[in-house]
Each structure stands twice: as C-alpha cells, then as structure tokens.
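For reference, the structure I am asking about is given below.
Heads up, one of the protein chains got dropped from this complex, but the rest are sitting where they should.
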Amino acid sequence: MLQDKDWCLAPHNATGFLKTEKVAEHKVAGNISWTEYLHFRVPKRYGLINITDKVEEVLLRSGVQDGLCYIGAMHITAGIYVNDAEAGLLHDISRWIERLAPFGQNYDHHRTGEDNGDAHLKSYLTNHQIVVPVTRGAFDFGTWQQIFYAEFDGLRDKRVLVKVVGLGNS
Amino acid sequence: MLQDKDWCLAPHNATGFLKTEKVAEHKVAGNISWTEYLHFRVPKRYGLINITDKVEEVLLRSGVQDGLCYIGAMHITAGIYVNDAEAGLLHDISRWIERLAPFGQNYDHHRTGEDNGDAHLKSYLTNHQIVVPVTRGAFDFGTWQQIFYAEFDGLRDKRVLVKVVGLGNS
Partner (left out) sequence: MLQDKDWCLAPHNATGFLKTEKVAEHKVAGNISWTEYLHFRVPKRYGLINITDKVEEVLLRSGVQDGLCYIGAMHITAGIYVNDAEAGLLHDISRWIERLAPFGQNYDHHRTGEDNGDAHLKSYLTNHQIVVPVTRGAFDFGTWQQIFYAEFDGLRDKRVLVKVVGLGNS
C-alpha cells in the first residue's frame, strides 16, 4: 500500500516541470493549429500536479480565440484531469486512486520486468486526455476548474502534449 | 450510504433545466464556433439527467453540419456521459457510482467546511466532459446513445458548457 510520502501533491504549481517544446504551427484562412510538448520529471513516483498555468501559456502563444484545447499524456502511466486545487482533496484523490487500482506485485504485466502495472490501471481512473473549451482567448472554465497532470510512474522524463485548434483574430 | 431517494433519475427529460445562455459565436471562411451555457438546478443532491434534447437544440442553432460538439460540466462536482436511457440502468449506475466513491465524512476535503468530497471522486467515474461527433447537422450516434448530466452536488445553480465547432453549409 502506498503512503502519503510516495505522492507529490502540488495543488498550486507545476512541480517537476522542466520546459516546453514547440512542435508544430499551422495557420490557414483564420484557422490555427498549434502544438507544444510540456516536459516533466516529477520528483516522486506518484504525483498530482497543477499545470493550469503552463497550459495557459501555450494557449496564449497559440493565438487561438475560439476553439478547443487538447491536453494528453504521451505515456500510458499518466493522466490528465480537471478538478479543484484544494490540498485536502488532493490527498483524498490520491488515496481513492490507490484503493481502486492498488500498487502490488501480482500483475501479469510484471513478467516483462516492469513493476508499474498499477500505473496502467490508475490512468483509467483519471483521464488519459481531456479537451478544454477556449472562448475569447481564455479557458472557458467555471470558478474551481484547474488542469492537473497525474503521474503514476515518476522520477523519469515524461511529456504532455498540448494542441490548441480553432479560430484566431480576424 | 445514499438511498435511492437521494437521486433524481430522469431517463427521458432534462429535470432541473432552467435556461440556455448564448456565450459566443464566430464564423470565418465556412468555419463555425458556437458556445452556450445550459443552466440547471437539480431538485435533489444527486442526479442523472438526460440532456440530449437540450444539447441538440444548441447544435441546431449553431448551424454546424460536420464537426465536433464539446459538452462539459463547469463544476468539479458533476459530470457528462453517454449511455442508455433505460430507467433500471439509471438505478444500477447510481448505486455503482455510490459503491465505488461513497458519500462519507472521512474526506480531508471536509476540513474546509465542505461535505462534498464524494462528489469530486464520483466525477471521475462518469466523465467530466465528452466530445460528440456531428455529421450532416445531427449527432452521429448509435441507436441507444443519449447524453446525460450527472449531478453530485445539486440543489444549487450549476452550468454545462456546450461548444459546437466545425463546418457549416457552404
């Protein structure tokens, strides 16, 4: 059973964020498609990391005024979700995920030499990827909505893909 | 443990729907991006509410013929999902959600004075947001697919964001 000490809970900042990497940019007849990778190395094996600010910076660079922003993990041992940034809630979420998809040694996947079978299951409980609506150049969010990166196999370099598609100023 | 009486199960109509609010409209070179908020006040704390008709009306107003329709809760104590509208199934879903993410007093989140820790977890089991394909001006659905609003902290005003993006008649 995981302990609280195994989790990096970062309700208000992008702990483990390394850099952003611009990948592609297309602009055709008022349409914009803009792609960046966010690079992370979370300092514990498990983490719930608020990345709202980092994704917002990508949105601003894209110039998209109205459209959709895709945010997805590029690994199958991680996830992306939208929830509240309250610190106690992050503890609740981490314990709940562990209860429903526990760390352990009894996974068939471990015959390959891996020990992260639980991480593959945990990723179903958050989301692997989300889409966030963009209106007037900003995330069209309610008061408490924040974007989180869920790391279930950390202490190594991982990437999150952000693609903003939609209409620019015209 | 919740009882059936705590749930508003509405397999065939949008119980608690108050109004729709137009938020934004952009049309550029054949592209349309159209945004409305659906306002709800579900008459019980928990609810599974069929909102297919309400979202369909937004789609028709948008004029989008081919594209994607984003539907997402603007609160982190609610969700959106696609499933069958059969009444017995709604009971099954409500009990299943309660079993995996139970109401209770032992959540850290409650130290803030809230008592809705379960609602934040329940939202992972449905989806927080979905995307529905639009073809020839209609939802491109199989026979039994319906769009539901899942309320886990009702008796108050909540919003659902609908954004339709795609190509219009041209």
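Each chain gets a letter, A and B, in the order it is written, and its residues are counted from 1.
Here is the rule we use: a contact is a pair of C-beta atoms (placed from the backbone, for glycine too) under 8 Å apart; a residue touches a chain by one contact, two chains touch by 3 or more.
If you're wondering where the values come from, they're calculated on a predicted model, not measured in any experiment.
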item	value
Listed residues A:His26, A:Arg136 or A:Arg156, member touching the removed chain	A:His26
Which residue of A:Gly72, A:Gly88 or A:Gly154 touches the chain not shown here	A:Gly72
Residue touching the undisplayed chain, where the options are A:Gly47, A:Gly88 or A:Gly117	A:Gly117
Hidden-chain contact residue, picked from the options B:Lys5, B:Lys19 or B:Arg136	B:Arg136
Hidden partner chain, residues of chain A it touches	23-24, 26, 28-29, 31, 33, 35, 68, 70, 72-76, 100-101, 107-112, 117, 120-121, 123-124, 127-129, 131, 159, 161, 163, 165
Chain B residues that touch the omitted chain in the full complex	29-31, 65-68, 81-84, 86-89, 91-93, 96, 100, 125-127, 130-133, 135-136, 140-142, 144-145, 166-167, 170
